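A single protein chain has been removed from this complex, and every other one stays in its place.
This part shows chain A:
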Amino acid sequence: MAGPKSSSNASKRAAATAAATPSKPAPSSSSAPAPASASTVALHTLWAAYLDATPSRLKLVDAFLVFLVLSGVIQFVYCVLVTSFPFNAFLAGFASTVGQFVLTASLRSQVNAKNRALFKDVSPERAFADFVVGSVVLHFFVFNFLG
């Protein structure tokens, strides 16, 4: 309620400053290392554009996706470096992140206003309901398999 709003406001402000800051030294950047600053500028622009143009709901989805990727990578690294035993637990834990990622990514593409043309007959509410049902089924199997 308050969280997303305030954070989105803050990020907007940050985006504004980020967009503003690189624009100042840009003309005088001929003496600075050109490619590094150019890519930095591109990244900054991208980040600013993302913060500016993305609805806060999709940002929430993206934050969840990032969390899932990190969790999956940590489990995979642990499996490779430490132990894959018990393997069923690894499969369950890893599959839960992967499955949740797939479901969440589907949700994201279905509720994205820009994809409205593609999913004419799927309302955002229906997409969320599908997501919830799919997730509940996924977690049921994951905890069954976790051992």
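Keep in mind that, in the parts below, a contact is a pair of C-beta atoms (placed from the backbone, for glycine too) under 8 Å apart; a residue touches a chain by one contact, two chains touch by 3 or more; residues count from 1.
Following the convention adopted for this analysis, contacts and distances are computed from a predicted model.
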UniProt protein name of the chain not shown, from "Ribosomal RNA-processing protein 42", "Dolichyl-diphosphooligosaccharide-protein glycosyltransferase", "N(6)-L-threonylcarbamoyladenine synthase" or "DNA 3'-5' helicase": "Dolichyl-diphosphooligosaccharide-protein glycosyltransferase"
Contact partner of the left-out chain, one of A:Val41, A:Ala89 or A:Ala105: A:Ala89
Residues of chain A in contact with the chain not shown: 1, 3-5, 55-57, 60-61, 64, 67-68, 71-72, 74-75, 78, 82-83, 85-86, 89-90, 92-94, 96-97, 100, 104, 128, 132, 135, 139, 142-143, 146-147
